[in-house]
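Right, I'll just put the structure down here and ask away after.
A single protein chain has been omitted from the complex, and every remaining protein chain is retained in its original position.
Here is chain A:
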């Protein structure tokens, strides 16, 4: 089940397919605009939103600056509360740790809480290779998994699917993995949710191992927190005997008091709710209550390298709310799959090339997948200046070599020389205006522009020539004008 993003083409190529898919564009437009408007209302209810945003940013920055200390404090607290902490430098190590832990229980099935970290490392595929079936229990993740599909949104991974498509997937696929969908299933949301509920309930009651991520980890007590809407997370976190949580190292916050900020900003930014329906918090293990074994796998996987970059490190503030996806005009049209990562949209465009490096075609193209319109920065609840990081990463890509960028660098250098010499610039402008009647609206070699857009007509003269004729010293007598009204 569920595909991977390995070997993705560059963003412009991948986006082309989405742009041609009218159904997909309709689904995305409707969904993103709905969530976008709801979020704006939910945020506008709070008078102190700007202060909460600033507080969230400062808490994250403080924690990241002292990450080593807080992680060790967290490890100590989790261990004291009966949990076991594992450290994973990369995806392979994390997957191996989890697979070994599951195998040690003797189980071949696990239920999963929606988790970005486990998707980032391809845990389901790694477990499948070891003969372990991992069942997603979040409704949208279930749709993606049953459809052998990839997520296209952080919070709403099946945002690219409409009700009719979901009905088809449920009707044909559920029976292959457990309880089949009821006969005569319609595309009414209530019926679809009920089919998922019945299908999943069997898995919750049978599972001995649960796997989760976490939205936050509190260093002072070793407490983990999962924010969710459906209750499936609560099931997975409380029913199994063994709970394994795979969490990125940047998810730690120092104290419970810090959580107070994110308890307000995360739900309003993500689902546009004042409070999310289920917030589950647990500290190690408790006799007779919940899992009797708890393992925390702390995941680096490129985060330490990202932390070393003074401009790029702000991406680690991200609390995965998806507000930036929902306002992004590029995401709305290109869809999530074009970003070639479980992290799509503006945050994905700055996170993936940092976590994975800029070596692959897709990762080198992601920093350019933005018009720098700034809508993402405006809504980010932890004030990540995404346009700033995009430009910073473009600088990295442009100077790392490659033929395309060799030619671009040469062009930039030539333009720089012209702009150092206004006389040359003026001569060029005169040449362009003199030949203006000859300029076609479609220029060979300029297809990237002229395939879809006409070029503006060139004016009869440049501004600087007009100025010279009409305003520069000696050109115009005092009080007189020689404007030609061009």
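Just so we're on the same page, a residue touches a chain if its C-beta (ideal position, glycine included) is under 8 Å from a C-beta of that chain, and two chains touch if they have at least 3 such contacts; residues count from 1.
In this section, contacts and distances are computed from a predicted model.
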Protein name (UniProt record) of the chain left out of view, among "Lactose transport system permease protein LacF", "non-specific serine/threonine protein kinase", "(Fe-S)-binding protein" or "Ferredoxin": "(Fe-S)-binding protein"
Residue among A:103, A:206 or A:333 that touches the chain left out of view: A:333
Sole contact to the chain not displayed, among A:323, A:342, A:375 or A:389: A:375
Where the unshown chain meets chain A, residue by residue: 11-12, 15-16, 19, 329-330, 333-334, 367-375, 377-378, 391, 393-399, 408-409, 412-413, 415-416, 418-420, 422, 425, 429, 432, 441, 448-449, 451-456, 458-459, 461-464, 466-468, 471-472, 483, 485-486
